[in-house]
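Note that one protein chain is taken out, while the other chains of the complex remain in position.
On to chain A.
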Amino acid sequence: MDYVIMVVITFGALFVLLAAIGIVRMPDLYLRISVTTKAATLGVGMILIAAAVYFGEASMTTRALAIVFFLLLTAPVAAHLIGKASYFVGIPLWRKTVLDDLKDSEDTHSLLGIDEEDEDADKKDDSQKPESEV
């Protein structure tokens, strides 16, 4: 049983290390968000499952599964929120980005939920070019 725990926890730690390398090496905020929300969640989930196998009690298994379920539930929501906020604030995309579906969308303010009575035209102009280079 120890070897099962060793193997699972090794893969979990390697996935966390891959996420850490990815957040340093990735060229773009949105690619970094992608790395964070997938690799790290999988790695931490594997470590928690290994801990649940080690203790082997119903209470610890319940706690570990609760944490895994909560991480799987909240990581995409948090990534989507921070990505949407960053895009409309004007964080630039990577210059080799192929597809940008929101590039021509005029109603970014309705997407943000901000009423635009007090918005100037020039402010809107310089803030709606997130595809410009760094």
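Methods note: a contact is a pair of C-beta atoms (placed from the backbone, for glycine too) under 8 Å apart; a residue touches a chain by one contact, two chains touch by 3 or more; residues count from 1.
Note that contacts and distances are computed from a predicted model.
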item: UniProt protein name of the chain not shown, from "Cation:proton antiporter", "FAD binding domain-containing protein", "Ferrous iron transport protein B" or "Carbohydrate ABC transporter membrane protein 1, CUT1 family"; value: "Cation:proton antiporter"
item: Chain A, residues in touch with the chain not shown (by the definition above); value: 2, 5-6, 9-10, 12-14, 16-17, 19-21, 23-24, 29, 32-33, 36, 40-41, 43-44, 47-48, 50-51, 54-55, 57, 59-60, 63-64, 66-67, 70-71, 74-75, 77-78, 81-82, 84-86, 88-89, 91, 112-114, 118, 127
